[in-house]
Structures are given as structure tokens and as C-alpha cells.
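A single structure is presented below for examination.
Note that this complex is displayed minus one protein chain, with the remaining chains in position.
The first chain written gets the first letter, and so on, giving A and B; residue counts start at 1 in each chain.
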Amino acid sequence: MPSPSIPSRPKYKPFALIPTARTHLIIAEHAENLPDLPAGSSEAPIEFWVVVNDARAIGTQRLNSGIEITRYRSVPHLLDQLAHRLEREYVGLQLYAIGTEPFIWDVARLSRAHGLDRDEFHPTHSGTLRRRVYCVHCRSFTDNVSTNIVACSGCGAQLQVRDHFSQRLAAFMGFQVDAEVPGELPPIEEAYP
Amino acid sequence: MSNPGTLALRVREAEMIAPLLKRFVLESADRAPLPSTGPGAHLRLMLKDGARKYRNAYSIAAAAPDNSTYEIIVRRVPRSRGGSVFLHEHVDAGTIVEADFPGNLFPLSQVARKHLLIGGGIGITPFLGYLAHLKGTPTPFELHHFCRVEEEETFGQLLRRAEGGKIHLHPELVTEFDLAQLLRTQPLGTHLYVCGPEIFMDLVLATARSHGWPGSKLHSESFGGAHAGGAPFVAVLKRSGLEIHVPEDQTLLEAIEAAGVEPPSLCRGGACGQCMTEVLEGEPEHRDHYLSAEEHAAGRVMMICVSRAKGERIVLDL
Partner (left out) sequence: MTIAFKPAETFHDDFTYRNSDAGILRFPFPFGEDAYMYSVNIEPHVPAGPSPAYLHAFDVDEHYVAECRERARVLALDPSRCKVLPHMMTAQWDTLELIMESFARDYPEYFSLAKNGSTWTWINRPLGIEDKFTFGDASTLPYEPFEYITRQAQGDFTLQDQRNDNLFVDGGMVTTQADWSLEFDIGMSFHEWHAPVPLAHQIGVFDRALKFLLRLQQAQPVRRLNWTMTINPRLDTSPENYPVWGPDRTTVTPENLPEKVHLRVELQTLFRLPRSNAILFGIRCYLASVGELARVEKWRKRLHRVLRDLPPELEGYKGLNRYRQMTIDYLAPFDDGAVLSKGPQPDQASL
């Protein structure tokens, strides 16, 4: 059962610009995740990067608000470009990621590798609450989990999804719920729609 | 926390390296190896000048790889409480001085992708320790040091010992330098370290913040935060019928224990809550992290291991 009080579960704040930034780079998993920012929202330049899942996407455009928007063909396409961008960026950049948990924590991992701290990266959760689950026994990931218990995609164990989240793995912990008495399972419920 | 005891140090060498700067090489009085230290560490000396006592902290500018010596550089500050003048006038080769175990309030980031060091005047000392460490690491670094024109040669000599990276000595005021340009063009993951006079540090840090530098990337040397010291006061222990003088360099708990009363205590760092004591009269100066803000404001209880009296007298239920 989800418990919002567990402190390893990321606390997602609503999207907000960091006023001290020198550059804002806002990355969204879907176009509808992009915030509505009128002209003059910030003195610092604002850029949108968004995944459109279209192989024809190319180039950058300027919106009426003055914000530059770049569309990417897929999540890997965007992450590849982001690595290049962060390599050449300067201190003063504030990075925002909006989307599902696996997406925003993939962006987080990349930002961490480029030296961004937690006060320079701002995740906002949007979309499904389905979880990526890491099997602590066999190290496989099981994606799109909506139930409190799920069969591991690797070893097949019936995993209870624990409210313990690893930002590094971008996943919740799963452990075999019937390890003590095989087959002794609590009722399976839809928990993360 | 418990006190691990003090170090007895003998001055092995002392020399004037500039009219106001004196360099000391310290070794253990019994020639045993000194405790290991890291870049940014400081040494708090306990100096006795007749009846007067000074506790002055100095950055360790160099530590021998085999831990046989520490080196400090002391600027003579005539209007200070007097520790630096005492060191300049009365401490020379052969003198034994007492020190606390080294501490470190200015450590290097282990995750930085680049280190940017900005120093002013005697604020060079921790950076000398940094440079000795950084030359053995792959992480890039850059130092900008500001000094008076007449001390350019002295600082130039001190910095000549460092290799690699980029070292810039500026015999000018920091206000004459384009800090903004420097701070706008630092690669992501750069950490900024500032050491020098208060006003100098404030200027550099404010400039960095105004160019979007986040708090996690800013580091400045500060000898604040020590729990032990403060103005002297009198503590009255009502139940024991004792009146105790708490001197400036002793904690309230230590003074109470010295008087033969042993209240419960555990962590001695203001965290565990064991030594919570009821205040009957007077106002506590709270320094603990155990009590809530409301409890601090009410002032009815205090943690005697770290907190002191705000006024000259406090009455405790002990």
C-alpha cells in the first residue's frame, strides 16, 4: 500500500522555475507535459526539449513566448543529445525533467554524471503512476507495474513492491513476498494506476 | 562528544616570510607521527600568555606525507584578541604549544568535476594544502589569488611549489577584476571555494549567486560553529546549592562536572537529548539540534552539553 510518508519515495513538487537560474532547460517526455510559460517568465533564457516519437523531428523553433523548442524523435535520441549538451554547459544551468518516473530518473542519472547536484535538477512527475521494479534477488527490472505484487520478469518470483525507491536504479525495490512460505500471498491489488 | 585529548607540538622552524607573515613548522613534541589530515583541515592552537589564553584556528598549509610535520602561516593582526601577536613575538623554534586534534570545515568536494579556488591575502593558506593534494588527482583546477602589491613576491614563492592546473596571482583588488566573466564560464560540476577576508568572501559568493551558482557548489572557509566557547557566565545549581563560574573556553556541562556534579549526558553534541535540564531563571543561548524551535523560544529547558547562558547568570534545576 502506498505510503507518502516514506522518505526514499521522491517527493515531486509542481513545476516552478528556479529564479536564480542563468539558463533553464526544461525536458518533457511528452509535449502535453510542457508548462505554459508566457513571455517574460524569466530573465534567463528558457529552452524546451520534448520527445515527440516521430522519426521526422528535426531542428529547433522559436515559440511566440520567445522560448526555443527542440523536438526529439525518441527518449534515447533526447538523452544522447543531452549528454553532449551538458558536456558543454556552464554552472548556472537549471535542469527540469517532466514525465514518468523511469524517464525523469534516467535524466537525473545523466545530470548527476555531469556534476549537477540536487539543487540543479528538478523532477516533476506527470503521467502514469506505474512503477519500474527492481528485483533484489536477481537484479532484473520489471516495467509498468500497477499492482502491489508482480511476477519478476527475470526469476519469476512473486515480488512485493516496496515503497523504497533508488534514484540510481530509477526503480522501486521488489522482494519475494512468499519466500517464507511459498504460495502464501496477500491479495493482489491494483495499487499504482 | 568526548575530547580525544590534545596534541603537544614543538615548533621545529619559525621564519618571517613577509613583514606581517610568519611561517611555523610544527612537529609532535614526542616525535610520534601526527594525526593524518586532509586538504582544508585546520589546527586550533591553545596559547597561554601568562594568565591570558588564546584559542586560534589556522589552516594547515602543508602536512608532510609521513605526518611528521604540519605547517601554518600566521598573519600578524594587531587589533585582534592577541593570539597572532603572541605567535609573532613569543613563539619560535623549540617552543611547545598545545593544539586540539585537527578538524576540517573546508573540505574539498569529492564529486567536483573541476575546482575553482579564489583566495584573498592570507586566505591562501588552505589553498596551499589543496594544491598539494590536487596535483596528484586528475580533476582540473584553477586558482585566482588576490594580494597586495607588496606581497606579490611572497605569495608567488608560496605558489611556485604547486604544479599543474592554472594559477593566477593578481596583485590588485578583486573589485578591479572581471569576476563575472570568470564565474559565467565555468563548466558544469565546477565547485567554487573562497577564502579570505569576510568582505572579500561575501563579494565573491554574491557574484557567484547572481550568476546562478547553486548553494551546493559554493564553499567558504569559516571557523564558526564550534560548540565549546562563549562569554563567561555563572550557573547556579539550585538543588546542589552550587554556584559555578563557566569560563569562556569550557562548556556548561564540563564546568558542572568539574564541580563534582554528574548530570546524565551521552553524545555531548546537542543531539541525543540526555542532558536536557530545566531552566529556573535566566535565558539560555541554545546551540543544540534536539529541542524544537518552540522549545528554544520558551527557554524552559536547555541542553547543557552545548548551550550556554545569554546573560551573566542562569539557574538550573540540578
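To be clear about the criterion, contacts are C-beta pairs under 8 Å (C-beta built on N, C-alpha and C of every residue); 3 or more make two chains touch, one makes a residue touch a chain.
Remember, predicted model here, so these are calculated numbers, not experimental data.
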- Query: If the hidden chain were put back, which of A:47, A:68 or A:117 would touch it?
  - Reply: A:117
- Task: For the chain that got dropped from the picture, name the residues of subunit B it touches.
- Result: 1-4, 35-38, 40-41, 65-66, 101-104, 107-111, 136, 215-216, 225, 266-273, 289-290
- Mind pulling the subunit A residues that touch the left-out chain? 5-9, 117-119, 134, 136-137, 139, 157, 162-169, 173, 175-176, 179-181
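The rule we apply is simple: only the chains that are shown with their structure count from here on.
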- Could you tell me the distance, in whole angstrom, between the mean C-alpha positions of subunit A and subunit B? 41
- Query: Which residues of subunit B touch subunit A in their complex?
  - Reply: 111-113, 183-190, 209, 211-217
- Item | Of subunit A, residues touching subunit B in the complex | 20-23, 44, 86, 89-94, 114-120
